[in-house]
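Only one protein chain is missing; all other protein chains are in place.
Chain lettering (A and B) follows the sequence in which the chains are written, and residue indices restart at 1 in each chain.
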Amino acid sequence: MLRTIRVGLAALAVSLAASGGAMAETIRFGAILPLTGPGAVVGTQEQRGIQFAIDEANAKGGILGNKIEVLFEDNQAKPDQSVLSFNKLVDLQHVPMIFTGYSGPTLAMAPLATRKKVLMVNAGAQSDKLATASPYLFNTLPTTGDEVSVMAKYLVAEGKKNAAVLFENDAAGIGGRDDFRDSFVKAGGKILAEEPSQFGQTDYRPALLKLAAAKPDVMYVVITAGMLPLAQQAKQLGLNFTVAGTSFFSDPDTIADPASSGFIHTQVQISAPPALAAAFKQKYNADMEFFAKQYYNAATIILTALEKVLKDKKPVSGENLRQAIFDVRKFQGLIPMEFKTNTASVALDINVMRDGKDNVLKEMKSQ
Amino acid sequence: MILLQLLINGIVTGCALGVVAISFSLIYSTTRIFHVAHAGVYTLAGYIAWSLSTRGVPSVLSLLGAVGVCAVVGALIQHQLYHRLERRRASHLVVLIASLGTLAVMQNLIAGIYTPNILQFHISWSQGTMRLGGVLLSYAQILTVLMGIAAYAGMMYFAHRTMLGKRIRAVASNPFLAEITRLEPKTVYVIVIAIASAIVALPGVLVPLDLGLQPYGGIGALLTATIAMIAGGVGSISGAFFLSVAIAVVQNLSLLVIPGEWSIGVTFFIFVIFMLFRPTGLFTAR
Partner (left out) sequence: MDFLYSYLVLAEIYVLLGLSTNLLVGIVGIFSVSQAAVFGVGAYIVAACTMSDTLSFIPALVLAAGCGVALNILITLPSLRVSGDYFVVTSFGIQLLATAIFTNWTDGTGGANGLPGIPPPDIFGLPVAETSEFLMLSTVALGLGCLCFWLAMRAPYGRLLRAIREDELAVAAAGKNVLFAKVSAAALAGAFAGSAGGLYGSFLSFVDPSSFDLDASILLLTMVVVGGARTLAGSVIGPFVLLALPQLLALVDIPTTIAAAARQSVYGLLLIAFMLFRPQGLAGEKL
C-alpha cells in the first residue's frame, strides 16, 4: 500500500514535469489566487486581468520574442493550499514571479518568497502588514492605512466629525476598521458605533439600523462584496447620513443604481481606455472591473520589468525582476505608479456617485 | 423605534428561515436523511428564477418555474442517489457524506455557470418600499412574510387534513409497518422530497429578490434552520417554524446588547447548552 502511494506520487511528479517541459521558449510566471469558494468572486476577476494582459503581449509577439505564460493555481483563499501551490510553482516550474491576492495567503507565502528569492506581486490585498512582510513582495495598491487616512482627513475637514463604521468581519474589513479608528480620531473625529457584517452575507439591515440609531454624520464602510444590496437597503431604510468608503465601492452595478447616489469613496485612480475595456468585455462577456484592471496593470508592470531584465541580458530571476522594478521605478500602466518602497505610491481620488456615474470630487495622493 | 424595526426585520428573516426549516423537517422526519444538499436546491431556486426573469418571463411564472425545477431536482436526488444508497444498506454517515458531495457539485456548477459574483434581480418593483406602522419594508420583504405564513398554514393543512399528508406521517412514524401495509414508503420518500424542494424554492427565490444571489450562501441558512428544527422538536411543523422566527428575532435584537461579530457565536453557544439540558426539543412531536 505504501508502494501504491509512492508509485502514485512518482506518476504525479512525472506528469507535472512533462507538462512543464513541453515548451522551452516560453517564460513562465505563476499566479496563486482563490478561484473557487467565496473568494472566487474577486479571484476570477484577477485571473482575467492577468490573462488578458499576457494574451495581449503574446499577440504582439511576446517580450523581445519570448512568449509569456502564466500558470494559475487555486488556493481557495487558504494559507496551506497557498504554500503548497507556491512550492509547486517554484520547485516544479521554476517560476521567478508569482501574482497573489488576499492578505492571509500572501502573508503565509511571504517568508518562503524571502527565502527562495521569488518575486510576489499583490494587486488586490491591502492589509498593512503586507507593506513589510517580505522584500520580495510588491504591492501595487496602497495599503488600507494609506487609503483610509486620506478619507478620514477629508471627512473631518468637511465637518463630518461623528462616524459609524460598518466593516466586513475578515482581514480586509477589520484592518480597514482599525485604520479608520486610528486616523479618524487622530484627525479630530469621533467614532460613535461599529458593526460587522459577515463576508458573503447580504442582509445589512440589522447592522444599518443599529448604526443609524447612533445618529452619525457619516457611515464609513469597509466591505469587499455585496455593495449593491447594501446601497439598496440603506436607501430603503431612508438613512440620512453620508456613506463613505474605499476603492471597494467602485462596483459598476452599484454605481449605476440610483440607490448609491451621494456615496463618496476614495478611489485608486485606475481606468481602462475604452478600447481595452471593450476588448475585455468581448473576450470574457464581463465588464473589466476594479480587480481585473488592477491585475492587468500589475501584469504590465511585470512585463516592463521583464523587458528590462531581458535587455540587460540577465537571467530572469526573482532577484533581477525585483531590481528591475526599482530601476524602472516609474510605471505608466493604467495609472502612473512609482515604487519608492515595495508599496506603490499612486494617485488617489475622492469620488462621489451621482446619476449612475462615479465623479471625481478631489484629487489626492497616497503616502 | 430601532427595537421595533429590528423586531420586524427579525420576523421577516425568520419567516424565510422557517420555511427552510419546515421543508427540511418534512424530509428529515420522514426519511431520516440528513439532506444537506437541500441547501443546494434552495440556492438553485434563486438562479432558475433569475435566468427566467432576465429572459423576460413574468415574475410569477419565474417563481413557478423555479418551484417546478426544484421539485424535479429534489426527486432526482432521492431517486437516483438516496434510494440507491438505501438499497446498499448505507449507514447514516455514508448518506450524509454523499449529500455533502451533492451540495458541492450543485454549488460549483452554479458558480461555474453564473459566476460566483453576487447577482441582483432586475425587477424594479421589488425594491419599492412601504411604511407600515412606522416601519419601512420593501415589497420583497412583505412578500417574504406573506409567503412564510402561507407556506406554514398550507403545510399544517396538508400534513393533518389531506390523505397524502396522513400517509406521509404514517410512513414517518413507522416505515416498516408502512411497508407491510402497502403504503409504499419508497414512493412516499420521492414525493416528500419533491414537495419539500418545491416549498424551499419559495424562500429560495424571495430572499435573493431582496438580498441578491450567491452560490455559496445556502449552507448557512440550512444550518440555522436545522438548529431551529431540532430545538423545536423533530417532526413538529410549528416547532420548526416558530423556533426559526424566534432565532432570527433574537439574532436581530441581540445587536442591541452585544457587538454583532459575536451574535452567531452566541446563538450556537445557547444551542449547545440547550442540547445538553433538553435534547428532545421544546415541542415533542408525538
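As a working rule, a contact is a pair of C-beta atoms (placed from the backbone, for glycine too) under 8 Å apart; a residue touches a chain by one contact, two chains touch by 3 or more.
Everything numeric in this text was worked out from a predicted model, so none of it was measured.
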item	value
Option from A:Glu46, A:Glu73, A:Glu147 or A:Glu194 whose C-beta touches the chain left out	A:Glu73
Sole residue of B:Leu93, B:Ile180 or B:Val257 that reaches the chain not shown, by the stated touch rule	B:Leu93
In chain B, positions touching the absent partner	28, 32, 34, 81, 84-85, 88, 90-98, 100-105, 107-109, 111-113, 116, 223, 226-227, 230, 261-262, 264-265, 268-269, 271-272, 275-276, 279
In chain A, positions touching the absent partner	1, 5, 8-9, 12-13, 15-16, 19, 35-36, 40, 43-44, 47-48, 51, 72-74, 77-81, 83-84, 87-88, 90-92, 103-104, 107-108, 110-111, 127, 129, 133, 169-171, 173-175, 284
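By definition in this document, only the chains that are shown with their structure count from here on.
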item	value
Averaged-CA centre spacing for the pair chain B and chain A, given as whole angstrom	36
Residue numbers on chain A that touch chain B, as the complex places them	36-38, 40-41, 44, 169, 194-198, 200-203, 205-207, 209-210, 212-213, 225-226, 228-229, 232, 236-238, 253, 259, 286
Residues of chain B touching chain A in the complex	1-2, 5-6, 9-10, 13, 108, 111, 115-118, 120, 127, 129, 136, 138, 211-212, 214, 216-217, 220, 251-252, 255-256, 259-261, 264
